[in-house]
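Note that one protein chain is taken out, while the other chains of the complex remain in position.
Should a chain be cited, it is by its letter among A and B, assigned in written order, with residues numbered from 1 in that chain.
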Amino acid sequence: MNVHLTINGGSHTLDVPAQLSLAELLRDGLALPGTKVACGEGTCGSCTVLVDDRPVLACLTLAAACDGAKVRTIEGGSELLDRLQAAFTGHDAFQCGFCTPGQLMSALALLERSPHPSHDEIVDTMSGNLCRCGAYEGIAAAVAQVARVNG
Amino acid sequence: MARLVRTEAVVEGRVEQRYTVVEDDITPEYDLDRPPGVVGRPATRVTARSRVTGAATFTTDVRLPGMLEARVLRSPHANARVAALDLDAARAVEGVRCVLGPADASTLGETPALSDHPEFAGAAVAAVAADSGAAAEAALAALAPVFEELGFVTDLDSALARQEFIEEPSESERGDVAAALAAAEVVIESEFDAPAQMHNALESHCAVADWRADGLTVWTSTQSIYQAREQLATMFELDPERVRVICQFMGGGFGAKFGLGAEGVLATELSRRSRRPVRLVFSRRDENRAAGYRTPARISFSIGADAAGRLQAIEASAVMGLGTGGWAYPILEPAKALYACPNVHAMVLPVKQNLGPAAAFRAPGVMEGTWALEQALDEVAERVGLDPLELRRRNHADTDPGTGRPYTSKRLLESYDRAAELAGWDSRESLRGQGRVRRGMGCASQYWWGGGGPPAYAEVRIGAAARPVVTVGLQDLGTGVQTACAIVAAERLGVAVDEISVRAGDTALAGHGPFSGGSMTLASIAPAVRSAGHHVRTQLLDLAAEMFEISATDLTLEEGEIRSVDGALRHPITEVTSKLGNAWVTGSGSRAPNPEGMAVNTFGCQIATVAVDTATGVVRVERVVAVHDVGRIVNPMGARSQVVGGILQGLGFALMEERVIDPTTGTMVNAGLEDYKIPTLADLPEIVCEFVGQADPHLGLGIKGLGEPPVIPTAAAIGNAIAHAVGVRLRAAPYTPRRMLEALA
Partner (left out) sequence: MSRLWTYERVGNAARAEQLLAGGGRALGGGTDLLTQLDRGIGDTETVVDLRGLGLDGIVVEDGRLRLGATARIADVARHAEVAALFGLLAECAGSIGSQQLREMGTVAGNLCQQPRCWYFRHPDLRCWLRGGDTCYAQIGDHRKHGLEPGDCISVAPSDLAAGLLALGAEVETNRRSMPLAELYRRPSEDDRSTLTLEPGEYVTQATVPRPADKSAYVRVGERAAWSFALAGVAAARFGDEHRLAAIGVANVPRLLDPADPLAGLPGLEMTAWKRRLLSTLVDDAVAAIAAD
C-alpha cells in the first residue's frame, strides 16, 4: 500500500505491506533503530513515538494507517528534546537505556501539550513506560526539572 | 614482572579456584581515609549521550548486509514428543535459507538447543532463517509439527514426589540442631512460598551471528563476552582468537544472560549453514517461557532461641523449582551465614519440573532466602517480645559463622542504627492507626558477597590531545561500570571524567575482564584500571620531568595540569602530550587476589513503611530506607540508582510479580507484560539511601560490589511491615489484593 508520511521532518512516499507496524517500518525500513521494541504488544512503552503530536505505541500502529501523518522519533531532535536529554543525563534517569527513547518521547509529548504538568500528571503520563532497571526516580525528577525551566 | 598465582573467589555463593596472571603492581595504595575527590564525587554516565539519543547500538539494533531473520518453533505442550515435523516443507517456503530440526542439534554442545522431546511449553524444537521475518514465520507454519503429549509435573509438591532433581539434594550441618531445638526456650515453625519472578529485561535475549571464512563474529546481549567466546569456540571447534563477541550496549540482564544462550547457539549454527549473517530475537512471550526466572521455592524453618532472643538453632529446608535447568542457588546461605547461630542444619532439594530452566536473578537464592528468613526472625522477635532490630543486633555475627574467618570489613550494626534513625523506627508503634488503612514498619538485613577478584585486566592510553582511553574486557549491563572505570582512571590521570572514553563490550579490544554478575564487576576491574592509569601517569610525569628539568617525584597531575608539588610550576597536560604526535603513552594493569583467610561480604539494612487498605487489600509501599555497607562508593549518583533499582525489583517481588502456570496444561498463562506486572513510576516509594561503609581496608581501592545488595532485603522488610500493620503474616508473595483479603478474611 502506498503511504505518504513525514518522518522527523523528512517526506517519504513508501509502499508498505498492510500488516507492517510503524515500529518495523522505522527500525528495519528506514534505519531508525532508536525506537525500541521490547514487548511487541503495547504493554511496555519502549516503542513510543509521536504521531501527529500524540504519543503512540509504534508496535501496535500500522504503518499503512499513518498515511498523511507526521511522525517523530528519538532521532528527530528538538530544542525541548535536547533539554529533556540533558535532564535525563543529569538525573541519571536510565541505567541500561533500552527504554530511554520511549521515556523521552512520552515526556516530550507531555511537555509539548502541558508545559507545566503537576507531579501527578507526570506520574500518570510516564507510568506507561516501563523501566526494568527502575530509574523512575530520575525520570520523574528530569521531567519535573524541564517543566520548571519551562515556567 | 608477571606471576601466576592461585586465588579463590566467591561467585554468588560458590567458591571458585582460579589461576591468574598478575603483574607486579607499583601503584601506591589508595589512601583509605581519603575524603571523596574524583573518586566519590557524583558523575553522569560516560555513555549517556549514546543512550539518550537512541544512537546506542544494542544487539537488537544490529543490521548487516544480507542479514537473515531467524524464528524458533517452540512446543506448546508441557511435555511432548515430536511425532512429525515437515522440515522439507519449511525449506520449500520462498525466502527460507536454512532450517534446523532436532537432529541438527547434536552438534550444538551438551544441552541440545533443539529437541524432539521438548520438556516444557516453550522448549525449542526447530529453527529457521529466512530473508524476512514473514518468510521465517511462514516456514514455522509449514513445519506443521505433530506432538505426542506426555504427562507433566509443574507444581513443587508433585515435583518433589517425583524425586527428580536438577542437582542432588544437599545438606550441611554445624553443631547439633536437634539437641539445641529441644533445649530452646522458644521455638517457631515457619514456612514461606516464594514465587517465580521473571527477569523481563526490556531487551530480550538476542544474537546476531556472522560466520565468515576468516572467523566468527557474534553480537549478543550477554553478561560475559569472554564466556560466550569460549563456548562458541568449543561448540563450533574454532580457534578462540578467530571468534569475536560484541556486546557494546545491553538492555538489562539481571542474571539471565550469562555466557551464550540458545539464541547465540542457534543464530551461529544458522549462519554457519547459510553463510549469511543471522539475527535471532526472542519475543517477550518466549523470553518468559524459556529464558529463565528466579526460582520459586518453599522455604521452611524451625528456629530455636533463648528467652533473650539469642538464636540457638536453625533447621532450614528449601524445595527449589528449577524447571529443566539452572543450579541450586544459595537460598539457605542467609540462614547459615547471616547470624551467629551455633547450630544450623540446612537441606536443599532442587527439583526438576516441566518448565523452562531457571536462571540466576539478581542475588539468586539469597534474595528469596532472605525474604523468608527475615520474616521468620520477626516471628522469633514477636515470641520473645523483643524489638526486631534489637533481636538482630543480639545475633550479630562478629566473624563468619560457617568458617570462623574474620571479615575484611563489616558495618552491619552501624547500618541498623542509621536506618533506624532515618526511618523513625522508635516511633513505629504510633504509625498503625485505627481505621481502614493501617500502616506498619518492618526491617530486614542484607548479606551478600561482592569482593570481586582476578582475573581482570585493563589498558589505559593517552595521546596528543590528552583525552585518555580506558579499555576493559567487560560489558556494561547498564550498571554504570564504564563510568566508574573512567572515574578511577581520572583520579590517576588528573583529567576530568568526561575527558575519558571507555571502550568495552568487545573481545577484540582488550584482555579478559570480569563477567557482569555477583556484584563483582567493579570490585574486580577498578584496581586494574587504577594500576593501568598509574603506569600512564608515571610515564607522563617522567616526560614532564625531562621537559621541565625537575624531578618526577616533585610532580603531580591534577585538573588537567602538570604541577609541581610546591605549586611553582603549572602546565597544561597537553603541553607534554602534544609532543607525542601520533604516538601513545600506554599502561596496563591487572587485578591482584583478595586476602586469604578472610570473608569478604557486604551488609545492610532496609526499613519499609507500608499502608494496607484492609477493605480492598491494596498494599502501598510508602517509604523505604536503605543503608548499605559496600565499601568505598566510586560514584554516588550511580550507586543511588543501583539502590533505587534494586528496591523496585524487590518491591515488584513483594507486591505484584509471579509466574502463573496453568495446572491443567502446564503452560504459563501470564507470559506477556499485560498480565505479568512489573512496577511503574506510580509504584515508586520515597527512597532514602545512605552508605555506611568506608573503604574496605583489605581490598583494592576499598571497593565492594553493589549490584545485588539493594534487592535482597526489600521484600522481607515489606512483609514484616505488613505484619506489623495488620497483625497477619502472609506466607506467600506477592502480596496482592487477593492474598491480602484472603489473609484478612
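Quick notes on this structure:
Operating definition for what follows: a residue touches a chain if its C-beta (ideal position, glycine included) is under 8 Å from a C-beta of that chain, and two chains touch if they have at least 3 such contacts.
Model, not experiment: these values are computed from the prediction.
Within the whole complex, the absent chain has one touching residue among B:134, B:150, B:464 or B:552, and that is B:134. From the options B:121, B:504 or B:644, the residue with contact to the unseen chain in the full assembly is B:121. In the full complex, chain B contacts the hidden chain through residues 76, 121, 134, 137-138, 141, 285, 615-618, 620, 655-656, 660-665, 667, 669-670, 672, 674-675, 677, 679-683, 736-738, 741-742, 745.
Seen across the whole complex, the unshown chain contacts chain A at 1, 18-19, 40-42, 45, 48, 54-57, 60-62, 64-65, 67, 106, 109-110, 123-129.
Keep in mind that, in the parts below, only the chains that are shown with their structure count from here on.
Separating the CA-averaged centres of chain A and chain B is a span of 29 Å.
The touching residues of chain B, counted against chain A in their complex, run 44-45, 47-58, 60-61, 63, 134, 199-204, 249-252, 254, 283-284, 477-480, 637-638, 640-642, 644-649, 672-674, 678-682, 684, 687. Touching chain B in their complex are the following residues of chain A: 17, 27-28, 31-44, 46, 73-75, 85, 88-90, 92, 94-101, 104, 123-124, 126-140.
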